[in-house]
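A single protein chain has been omitted; all remaining protein chains appear in their positions.
In this document, chain identifiers A, B and C correspond to the written order of the chains, with residue numbering beginning at 1 in each.
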């Protein structure tokens, strides 16, 4: 599945979009990502699933878009 | 001396400026004006002397400008 | 000091949108500004007892109004960390749909500009000796009353 990255997180991933192995839930994806990019583990971000920020580990269905969002700084 | 009128008060006085007999204080001028224009007595207004709104009867010196100001409605 | 000196806020006739954009454009050189707050008063075509307001005719006690505006400006510059503040109020006949008041404040961060703009509008309405006469479509008229 694909994961989107924004803002300063793209400095870590060097890409706005990564394809990762499908997994049952968001925590599993985050574990994969933290293993691949240790700097992500100490970065500040929230996770959005289909454009909704989630507070807890969330099951992932097919065609779900997952995104990692650092603190917003628009305006 | 001259007294200035603004807004709806000019509907009563039919003039933005009237010359009245000189007097010692603002209350004396108001008495003259109320005698001349009875509708003024029931109108809502404040008195300004040299551009400052006064709260109480105020002595008048030479070259003083007195003005009667109905409620402001700018903007 | 140039921002604070007593200047004439009154303009004859409506405030044109182009005048507003020129005012905004002039601030592009002030690179310490991060936020602008603008209030525009527009003449409303209120309908009262079946008659509709066509225009408001504004008059003022100019000498006193400029004194008061000077004080408002001094107070707001003392209270808020402002970069600039500009105020324009129309005199004469302003048609419904036209702009009769333009208040424009700027600051490094947004809050002072926003708070000063709001307070400035309130004080203009409360403190400035300006009067509006609403002119109806049947040529009757009535003196405008400001709501607090």
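By definition in this document, a contact is a pair of C-beta atoms (placed from the backbone, for glycine too) under 8 Å apart; a residue touches a chain by one contact, two chains touch by 3 or more.
Worth saying up front: this structure is predicted, and the values here are computed from it rather than measured.
Missing chain touches which shown chains?
Contacts of the omitted chain with visible chains: A, C.
Touch as defined at the start, partner being the missing chain; which of C:33, C:126 or C:141 qualifies?
Touching the chain that is not displayed is residue C:33.
Take the complete complex as the reference. Which residues in subunit A touch the chain that isn't displayed?
Per the touch rule, subunit A residues meeting the hidden chain are 4, 6-8, 48, 51, 67, 69-75.
Applying the definition given at the start, please give the residues of subunit C touching the unseen chain.
17-18, 20-22, 24-25, 27-45, 96-99, 106, 108-110, 114, 118, 121, 147
Convention: only the chains that are shown with their structure count from here on.
State the pair of chains with the top count of C-beta pairs in contact.
Ranked by contacting C-beta pairs, first place goes to B-C.
Between subunit B and subunit C, what's the gap in Å when you average each chain's C-alpha atoms?
The separation of the two C-alpha centroids amounts to 27 Å.
Taking each chain's centre as the mean position of its Cα atoms, how many Å separate subunit A from subunit C?
48
How many angstrom between the C-alpha centroids of subunit B and subunit A?
About 73 Å, centre to centre.
By the touch rule stated above, which residues of subunit B touch at least two different other chains?
Touching at least two other chains: none.
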